[in-house]
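Everything on this sheet refers to the single structure shown next.
Left out: one protein chain. Kept in place: all the others.
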């Protein structure tokens, strides 16, 4: 059994990790750390887990094989610089602190569909961002095939869980319900990791992504609509996508247009392709909390420990 | 023209007042006061009013005929004790500070369907609560007819706007969306004004209301389902309701079951009646922000100034 | 491995069964029958299962150990009268055709928290209705303790999946979104099975349930708020509930008020109790598709085949 510790256990990402890991056949949650909730039962925060006996506890590096760090952006680097994690403990970091090459150190960028072999051998993995995951998966095959055009336009629509659990005006139900708005237009922080991923796969350095993130009126899920103009036929492009993802069990290329709820509460990314003239639409849907965060983190854990990639991740879709 | 001032202008209730009053043919908004937003355009807070030139300003009692006090529960009484409003200025208070007889002083409880004549002559009106409005309207005819049973059970389902604009865990979209929960079970603060209203209409002092307030996953609207057991036939009860509300233009007794969106964004209350054996269901739907707050306040203003009750309140339903 | 057949495979209930059963460690889906979709891949209907190779097929009773009948109300009885299912094949029927004593024949009412032992020995099980499940679980301990009062008032709020997949005005998004309405007031078809269940547990024959079903603006989940008036203290009642459910793993009695999303996409029922004076509120939340339908059916299958009740049902909550 893989002995698991979770640092920063009171947030959404840690809750989702816990929901997956308590049913993972090869993992055992040894502790879930929270400064603010120490001593409380975990269901005081993650209230669906009423039947679960775990309590929030202190950190203890001695008894674990892997540590998931869920401290939030900026705090992860601080935490890891202030605490010495033994070399025997692998680390999966959920923040954006180690995703970019300039920050990575020994961290491998945890995109299995790009870096599966490196992840298998890694001690430290930086788990990708949610938007980055969906956009990368929509573009990787084009980049790898050398046919990604210079100009890319992306609209990515995300759910409220992407904004975390702190109540704010933007996540107030009265504002968000039945509403749509854009944010961080052309400047979203995931553009960095998207750019590095595409270049690593073969894209040109000057790929110019116009990314419009949209706040949707739903809680879970991202639909990224990527538009490029290129000459290859739909058949050629479909073949490129199917070949690229043939050995990646969590990415499915659909012959029919995909929609978001097909993947909610699962670790899947579904992709569909539509073309008219030179215009191509690639649509990628993921659950931002699963393939976009905690599910992909467990996928990475599976790889790092030599397990089948899907272990513990055959999750029932919520679907409705 | 009725010259209007609004004290406490940055909240939901003031915003809705403003949306009604800027199109009211007999009213002119002289100022909308806000301590925290003084000098800013009102659309900085009420962002739909982008085309409106008003700015948040200081209080000035000299230039107005009526003051709407939207300071929030507890703060209204404080504000009115610290400021001397000239006798020439009428006051409509939106909080619960003056609704109960023990607190009322010269305030008349602003339920037009109970107190229309007193409101016409009042200088000060305490505008009723939203749940109280829907439940009172569901029960007033039974109380007035002397057939309200001692035991009443009410489920009232409300939207997130009822909780105000401050972001909290309970109004977080990730929590509230697709969710239902109860709160203040059997203890909601509106029970006091409901009890006094029913007794004023003729109910027994020991009427026992089991009220379960429910947080719904919508923004606007209350549906109150009131169950009592009594012997009168559905025809008799329907006749009692239709007679009671015959002269009250904002209450409609429907022959078909009502539903909430029929009244959203309007000042109407729709009521339907269903009976099986001795069991009677009275369903009353209102928009908590309109008939449950700002719309009813303007209805009260109309009465206090001798206008037709519906002036400025023939609002297009949002409907969908 | 339990070999499973599903008759009537294109509806919501069959889809949810399939989502659970394809990951059930002791079950193997041999076929999923659909007249209208024969030969098509199951993902043509249950579109999340894009990665699943099953196709809709004909019935074949020879190769299975259990048949789930998902033909819809009325059609189940017809199907079973027109087809001879071998005695070696157990049957779990999802309709209301065999739930009432007068209709049951050899069918056992599949409420594990009432009839666990009979289910273990049964060849045929009639799976309970969704509202019935939540209301029964809210009332069974009171009935068994002999303290259920004669008058019971229930508001049950349900999601759109309860209405099935056929598009109708009542399930049209433009109508249902941000809306609330009542239906089948005091006459819902589940009242029969609720009454028989409570009497079986010890309630008086003349128990009078005023049941108001409400259409909520969500897809999955039921919250049933049950109000009764009785003298026992909250502590006594809590003790009665905790004792009743001590050995039933899918029912949790919470010390804090429960809310619906705690159980969505799980087979759990969470219950909370609140009291003021003689008024008691019992709140029971279930996922209408899981504990209210397909999840409970698998729970019944587990019992009928001697498995641990929870096998294959430790499902990740959707939670958000």
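Read from first to last, the chains carry the letters A, B and C; within each, the first residue is number 1.
The criterion applied here is as follows: a contact is a pair of C-beta atoms (placed from the backbone, for glycine too) under 8 Å apart; a residue touches a chain by one contact, two chains touch by 3 or more.
The model shown is predicted, which means the values in this text are computed figures rather than measured ones.
A.B. asks: Which chains here would be touched by the one that got left out?
C.D. replies: Per the contact definition above, the missing chain touches A, B, C.
A.B. asks: Where the complex has a chain not shown, which of A:62, A:182 or A:233 is the residue touching it?
C.D. replies: Per the contact definition at the top, the residue touching the missing chain is A:182.
A.B. asks: Considering the whole complex, which of A:71, A:157, A:251 or A:317 touches the chain not shown?
C.D. replies: With A:71, A:157, A:251 or A:317 as choices, the missing chain is touched by A:157.
A.B. asks: Among A:217, A:253 or A:298, single out the residue that touches the unshown chain.
C.D. replies: A:217
A.B. asks: Tell me which of B:42, B:111, B:210 or B:264 is the one touching the absent chain.
C.D. replies: B:264
A.B. asks: May I ask you to list the residues on subunit A that touch the chain which is not drawn?
C.D. replies: Those residues of subunit A that touch the unshown chain are 151, 153, 155, 157, 159, 174-175, 177-183, 185-187, 208, 210, 212, 214, 216-221, 223, 225, 227, 229, 257-261, 264, 274-277, 279, 281, 283, 285, 320.
A.B. asks: If you put the missing chain back, which residues of subunit C would it touch?
C.D. replies: Subunit C touches the missing chain through residues 12, 159-161, 163, 165, 167-169, 171-174, 176-178, 217-219.
A.B. asks: On subunit B, where is the contact patch with the chain that was removed from view?
C.D. replies: 12, 15-16, 19-20, 23, 46-48, 50-51, 159-161, 177-178, 219-220, 249, 252, 254, 256, 259, 261-266, 268, 270, 289, 314-320
Operating definition for what follows: only the chains that are shown with their structure count from here on.
A.B. asks: So with touch defined the way it is at the top, what topology do the chains form here? Options are line, ring, star, complete, other.
C.D. replies: Topology of the interface graph: complete, with all chain pairs in contact.
A.B. asks: Whose C-alpha centre lies nearest the centre of all protein C-alpha atoms?
C.D. replies: Nearest to the common C-alpha centre lies chain C.
A.B. asks: Could you tell me the distance, in whole angstrom, between the mean C-alpha positions of subunit B and subunit C?
C.D. replies: Whole-Å distance between the two chain centres: 39.
A.B. asks: Can you give the whole-Å distance between the Cα centres of subunit A and subunit C?
C.D. replies: Here the centre of subunit C sits 34 Å away from the centre of subunit A.
A.B. asks: Got the subunit A residues that touch at least 2 other chains?
C.D. replies: In subunit A, 12, 159-161, 177-178, 219 touch at least two other chains.
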